[in-house]
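Here the complex is missing one protein chain, while the rest keep their positions.
Chain lettering (A, B, C and D) follows the sequence in which the chains are written, and residue indices restart at 1 in each chain.
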Amino acid sequence: MIRLVGVGKTYEDGTVAVQELDLDVQRGELVVLVGPSGCGKSTTLKMINRLIEPTSGQIFIDGQDVTQADPVQLRRGIGYVIQQIGLFPHQKVIRNVMTVPLLYGESTATARERARELLDLVGLDAATYGDRYPHQLSGGQRQRVGVARALAANPPVLLMDEPFGAVDPVVRIRLQDEFLKIQRELGKSVVLVTHDIDEAVRMGDRVAVFETGGRLAQFGTPAQLLAHPADEYVEDFVGATRGLRRLTVTPIDPEHLEPLDGVSTGDLGSAIDVDATLEEALAAMLRDDKPLVGVRSGAQFVGVLTPAGIHRQLRASLK
Amino acid sequence: MIRLVGVGKTYEDGTVAVQELDLDVQRGELVVLVGPSGCGKSTTLKMINRLIEPTSGQIFIDGQDVTQADPVQLRRGIGYVIQQIGLFPHQKVIRNVMTVPLLYGESTATARERARELLDLVGLDAATYGDRYPHQLSGGQRQRVGVARALAANPPVLLMDEPFGAVDPVVRIRLQDEFLKIQRELGKSVVLVTHDIDEAVRMGDRVAVFETGGRLAQFGTPAQLLAHPADEYVEDFVGATRGLRRLTVTPIDPEHLEPLDGVSTGDLGSAIDVDATLEEALAAMLRDDKPLVGVRSGAQFVGVLTPAGIHRQLRASLK
Amino acid sequence: DSLESSGADTGSGDTGGGDKGTVVVGGQDFTESQVLAAIYQKVLENEGFTVQTKLVTTRDVYLPELSSGGVDIVPDYLAGITDYLNTEKNGPDAPLVSSNDVDKTLEALKPLAEAKGISILPPSDATDQNAFFVTQDFADQNSLTTLSDLAALGDPIKLGAPPDCEGRADCEGGLTKVYGLKITEIVPLDFASAQVKDAVKKGDVTMGETGTTDGTLAADGLVLLEDDKGIQPAQNLTPAVNADFLKANPDLEDIFNQLSAALTTDDLAQMNLKVDAERQKPEDVAQQFLQDKGLL
Amino acid sequence: MSAQAAEVAKCYLDNSWICGRYWSDYRPELTDATVQHLWITVVSVLVGLVAAVPLALLARRNPTVESLVVGGTTIIYTIPSLALFSLLLPFTGLSPTTVIIGLALYSLTILVRNVLAGLRAVPDEVVEAARGMGYSRVRLLTRVELPLALPIIMAGLRVAAVSTVALATIGAIVSYGGLGNLLLQAVGNQFKAQIFAASLLCILLAIALDLVLVGAQRLLTPWTRHAR
Partner (left out) sequence: MSAQAAEVAKCYLDNSWICGRYWSDYRPELTDATVQHLWITVVSVLVGLVAAVPLALLARRNPTVESLVVGGTTIIYTIPSLALFSLLLPFTGLSPTTVIIGLALYSLTILVRNVLAGLRAVPDEVVEAARGMGYSRVRLLTRVELPLALPIIMAGLRVAAVSTVALATIGAIVSYGGLGNLLLQAVGNQFKAQIFAASLLCILLAIALDLVLVGAQRLLTPWTRHAR
């Protein structure tokens, strides 16, 4: 779907923002760009929709070289959430969200309806906030309007630059979930920039870890990244506690559960589903204040997990 | 040091941003305001330095009613990091940081020296970035300049609105640590707004959890908050996995370690200090791929921790 | 340098007379006035004054200044200043007190000027009256020298003159009532302008209006018709001086009387010609004039 | 004096500045002149605006064009109106077109600079967001840049309108000067009541136009009202 081949960008003053970057995004895939501040994530994103022209290399979307494409047509097929939010200060919130559907020639009524839905989706009551101007919103509210605006046109490709950076974790997880749902359902191809490795691990089908200077340090699935960091840099970036972070992404391995034998059902507390992650298992144990948790598949108990068992599975997944 | 008594703010259009807020910040204390997007955190902060006038209640700094103070003098004693960053677009980065020392009448040379130090502190090489204009920086770099600018004057009181929101976790943790060091050393009183509950727990001496509509849901130490959320709302906000988060703040309890008996020193891997947190213990286990970790006080081993032991200690701390 | 206040001290070293202070010469900003102002400037500088020349567009601007002392001396026209002061005092519809009689006009002027703190020195014989011209060919064919000759011809006449000509005693009114000319149309064309001369040359109008000191007529093949019945008021050159200034410098009166006595209408026409056609500078022309007349 | 003399109002005879009779006697003339003055002004400023926007756009893209446009409009502004109208006269004759072209050229000078400054004051990130969403140049301009530049363009438009009201009087030299026609006549024959009336109407017209533009700006830029 999207392919970057040997792409580089050197700014006029000589700053090398991105160098020799090879990257590909499959159709329906969500690729996360993550890396330290100033490593060239935004620059990379903006080269895809030609807001910045690369100084070397080539970028293809659907096999077509973007430098050959008409930039306006190109961008109409690509949703874009800008890091600085960039709401239109002269338009009310609802209008800001309606702007792209109107661009596509939808009727005002349809666009308004869609904008209402999207505002609700990002947790802003259209009746309360729709008629405000952007400067009357809080920082996080503005950012959410920015996300709603980019989603409004329902584009097949989405570029999102730190779309959830300014919102609290409750809202963020809600937004991430909603977004993942939409993305999976509609098969969107997404490039998402974040500096939050948790968000990267949580959302990315594949994650590209950048190094300062715009070098790609590693590009792989979250599990690969956590289990086999390519080098010390990635290991550091993923974090000293990356083992713990893996809790979030490691599914329970039903093969290695402890047997149910000798455990009374009263001790099992609220059982968890076999599809859950190790994190959810640990959280359930703490919530119920029990040293073990039952795992079931449908109505059927398939085993129990203990703290030591979780640790064991985690260690196994790291190999 | 800072005391808010029954403070409220209703915007002209009727939006109630903050209501009946009582809050106090001791000298040298770091209080974190945390809460969902749009809950009135920024509004509260801006009322302290009178960028917004409260519609009810009173605010005291050092016993003096701020509404009686000359706003300019008041603000000179208060560092301020604005959520929108608000760098001066017409000044180079180094000048942006020098601005407040110059305001206090320091010599250009001194101010420049100090600005250089601070840029280094926030991880920006003064030689590389000092002579750029803000629009030539990445989002995270801009935010760090904003923090450096607020620190430059060395004010006794600091108000920081999401100061680390746009930077990656590695830099953020570095910045947080550097900042905490400065704050502890110089005894600054700080009010810090964040939407990141991890940051709140990590940095706050006390944390104020806001509810939408500007109501204070709970105000206490991180441990209190995690262990005894005042209500379901706080519990939710602190997170379903708050137990895990507690790993970060729960120190090892040396009373409840398992004995060393029957453990060969070769099995202990790299031992951890008794002052470490449970999180560090778990991370060490995973790093060494061992089902237990030795705990020592100085050169002396005092016991071992197993996954089950960590879980037990965690559960105990929740009570 | 008659245009610039900064050029005022150029001639102050001409005599050993010492510095008697600053004099402001005022006036209007057309050729003749420039030349006269330059002459006044040179004369005054010769007396040891430092001179500033301020030439402005209209009499409205300099006259109040002359009265208040912002301007000290102005080369003015007898009937012009008389009419101005008369209308100012008695309203626009007041009967004219100027006429073609120099003495009567001067008598009428004196009290008006005194009331304003302005002293009027004796007028020169040189006069710059409005006058009417036709082509030399037309005059030759019909043996015309005076306006009466033209009236006698009895032809319908198109007149090129400023729009306010209609009805005025020194223009259309006088021409029709006093001379009995049959004026069929007044084509609005500026006084003494290139356009009015062109129009007469091309035959678009029969007769145009200009001044008696217009030096360029002959070169253009144009000729003035004499105002033999005297419809033009006496526009003799008259120094108008701020009264206080004159009181402080009484010997100036003699000097300006000498100057006025030496100046003729023909001198004016010649000097205008030098400036307008040969593009000599007014101050050079003034210098030449004063030397020729032995006044320096 | 004729038989009508008895009827002649005292203020006419006194040539007073303020003369009620003048206002009623000359109502049709005053109305016509005001209407002419107004439409000539409005049309000129609009023509100037319509020309200023594309010029400013060209100038924005290209520094050479900017120097040319700015230099060219500077030259125009230094040409005295009399000379400018004379230059136009052979092409457009004694028609309102002569006046309108002249006045439009003057207002162009003001407008082109303010349009340019206004466009440059639009925040970068807003433009970037719009471009990123696939706004074409035209749409970006009409929906984002011009609206956000509006407060600054309006400042220029108001100067242009007021100065055009003043300059329009000069149109009298080709007989399309609106109130200027009355003014010129009245100055010629010292008709003080008319000088006063025409001048007053001129001032009122300028203020009225300015107020209309302020009102329009308020309506068109509702987002600025809540700020600060």
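By definition in this document, a contact is a pair of C-beta atoms (placed from the backbone, for glycine too) under 8 Å apart; a residue touches a chain by one contact, two chains touch by 3 or more.
Not measured: the values here are computed from a predicted model.
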item	value
Selected from B:10, B:56, B:99 or B:277 as touching the chain missing from the view	B:99
Among D:165, D:182 or D:197, residue touching the chain not depicted	D:165
Residue ranges of chain B at the interface with the undisplayed chain	46, 49, 51, 71-80, 82, 84-91, 99-100, 103, 133, 135-136, 146, 149-150, 153, 159
Residue numbers in chain C that touch the chain omitted from display	1, 3-7, 24, 26, 29-31, 34, 53-58, 60-62, 64-65, 68, 70-71, 193-194, 274-281, 288
Those residues of chain D which, in the complete complex, touch the missing chain	70-71, 73-75, 77-80, 83, 109-110, 113-114, 116-118, 120-121, 123-124, 151-152, 154-156, 158-159, 162-163, 165-166, 169, 199, 202-203, 205-207, 210, 214, 224, 227-228
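Simple rule for what comes next: only the chains that are shown with their structure count from here on.
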item	value
Distance between the centres, which are taken as Cα means, of chain D and chain A, whole angstrom	55
Mean-CA-position distance for chain D and chain B (Å)	58
Chain A-chain B separation of Cα centroids, rounded to whole Å	25
Residues of chain D engaged with two or more neighbouring chains	226
Overlap residues in chain C, where contacts from two or more other chains coincide	none
